[in-house]
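Incomplete set of chains, arranged as in the complex.
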Amino acid sequence: MEESSISIKPRDVMPEAARTLPARYYTDPALFRVEMDELFGRMWFCAARSQEIERAGQFLVRELNGYNVIVTRNAAGRVNAFHNVCRHRGTRICTEASGQFAGSIQCPYHAWTYDLDGRLIGAPHMEEVPHFQKPDYPLLGVHADEWDGHLFLNLESQPQPLGAQLGSLVDKFRDWRMSDLRLGRRIVYDVKANWKLIIQNYNECLHCPNLHPALNRLSHYLSGENEPLHATYMGGRMDLRPGVETLSTDGSCPRAFLPGLSADDRRRVYYYAIFPNMLLSLHPDYMMTHTLWPVAADRTINVCEWHFQASELAKDSFDSSDCVDFWDLTNRQDWHVCELSQAGISSRAYVPGPYSNREDLLHAFDRFIVDFHSRHEG
Amino acid sequence: MEESSISIKPRDVMPEAARTLPARYYTDPALFRVEMDELFGRMWFCAARSQEIERAGQFLVRELNGYNVIVTRNAAGRVNAFHNVCRHRGTRICTEASGQFAGSIQCPYHAWTYDLDGRLIGAPHMEEVPHFQKPDYPLLGVHADEWDGHLFLNLESQPQPLGAQLGSLVDKFRDWRMSDLRLGRRIVYDVKANWKLIIQNYNECLHCPNLHPALNRLSHYLSGENEPLHATYMGGRMDLRPGVETLSTDGSCPRAFLPGLSADDRRRVYYYAIFPNMLLSLHPDYMMTHTLWPVAADRTINVCEWHFQASELAKDSFDSSDCVDFWDLTNRQDWHVCELSQAGISSRAYVPGPYSNREDLLHAFDRFIVDFHSRHEG
């Protein structure tokens, strides 16, 4: 493959003052706490795929920033989310990461029982307390909503609608019909790095020739184009090299392409970081998602999933190893350098360094983060 | 067995404002520190059974709240306790959890040697230092005393007598002749919960039908009666169901009853929390004790022991598995919900909840704890 066959769009020149962030943005527990409370605590964050709680009473549990949340579906098909805390003595109710309620939600300690909308329907011996009224003690709710098969939560008491946060993304990715896709594989990574380093790693391919030769062979690192950063997301697309059908171990595609895609989009991979915690990677024949679960300033649990058309998954011959192996290798290379960045930035000798023009989204994200913190300073 | 055969005494109605404690009482390291310093640090706490240091020079070591204490017995049979710190360079002297001194206590570093009353009797080369006087450097003492075979320590410099703390308990349980009982079995549990949650779990049986069906089959959860909370303990008794002889896997009693008990007390189990760290459970034929060793706001080591008449232990046919298995199962169920309570209360969504009338001792204990902290606020 010749470089001349690649369409390379030049990028704007970095401003002279553009430098990576001071170390404290990646290491200070106090700044991490502000990000958790004011960014993750106020935005809708991607918690799961809708398909994981398809049936009434199916549930999963998510933990973020000191909250533990039950997400389930009621008989009418509506997603409900509740704090996993009994209103009697505060006991954690669900102890499994996922499962199926038998019609109601019961605390294991004193058997207080709630329906799938969180209403208290049983509280043994509380009838002997004259002032006690069951309607006063429902499970405390958490806002939940869905976008095209992705399930989002919001810990705010009065959040803006999910659609308002997603903005033009809803239209932009309609053709991929994401709600029709089904989980093929999940790999959970424990990354010893700040969540922002993972987002920054995701949003530039300048490191690809050196770190990901296999990826660079399929998709030239200078190809494609970025959108300017939006208030709630940033991203861009890259082109597949001539002859490459998708991102897989050998570049061929053993699956049917997604049915709604234009000819152009069948030649591209879209990479979007949807703040605060979702990385959406749309390929001609599959969707890869990462959800980031920050645990500490220097540690992030990273859940990577590969989603496919149900019709492909149903085939006896279905095999996702070509794209899972390809990305698992690439993921591990990325998390390794994210961990090296965390280690290096944590050195007391670290000083901010200069960005290249290819790191435009990182510089924009840095400014977003600096602005965010300047709005939340004590 | 019919409910009608159970004598159920109604309880007073909870005051309308009765609510479980705010989360900080279970999660804040600063409040934990105050409880350790001002409650555990000033009260007599149960450290062991007297029989564990029966012979002169037999010793055991206990650790609490940053102190490490040697407990031993001198030739005259008196219990002595010392800080496990050499007066020369501060070296920890005893490294084993228990053992036997060969007549004196020697530091492994420079061989400073103390007698079983803590007097310094050897200090190599210190005789070359003219101003040095051995009587100035005894092991630093800790107060120790015994109650009916239970060995207590007190870290205060001038504590009240043990008997003053125990109050009416001494008379109340004289019939059980606890000093005659001998250890049959010990199980140590590591519970990820605040020590107060363990005490609260111990002092209500409202959770028994749901959590402990085996226990509830032997002793009805509404049976018996509580005493009002005293300054230094709280507790009550429950009745065995008709036909049940003791708390064991099948409710039968393969051992002789304790010899001093009244006919009534042979039909009851007494459960007393003796502040700050002892749970005393007296059965018709055996004594179960728990001693609580708080490690952190959210973690408590819990030592459970089963004690029997020496004459029973001496029998070839002696087997404690009926009561040990019964309580080990019940213990594990209890510690599990204590850990769920700790987890739920640690959620940032936790809010205090309402008590039922059956949780009278918990509400009283909460007020005791709130009063205690209000007296020790900075």
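We call the chains A and B, going by the order they appear; numbering starts again at 1 in every chain.
The rule is short, and it goes like this: a contact is a pair of C-beta atoms (placed from the backbone, for glycine too) under 8 Å apart; a residue touches a chain by one contact, two chains touch by 3 or more.
Model, not experiment: these values are computed from the prediction.
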Assembly size in copies, with 2 chains present: 3
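Operating definition for what follows: only the chains that are shown with their structure count from here on.
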Distance from the mean Cα position of subunit B to that of subunit A, given in whole angstrom: 48
Residues of subunit B touching subunit A in the complex: 10, 13-14, 16, 20, 23, 206-207, 209-211, 336-337, 340-341, 343-358
Residues on subunit A engaged by subunit B in the complex (per definition of touch): 65-68, 83-93, 95, 108-111, 124-126, 128-132, 137, 140
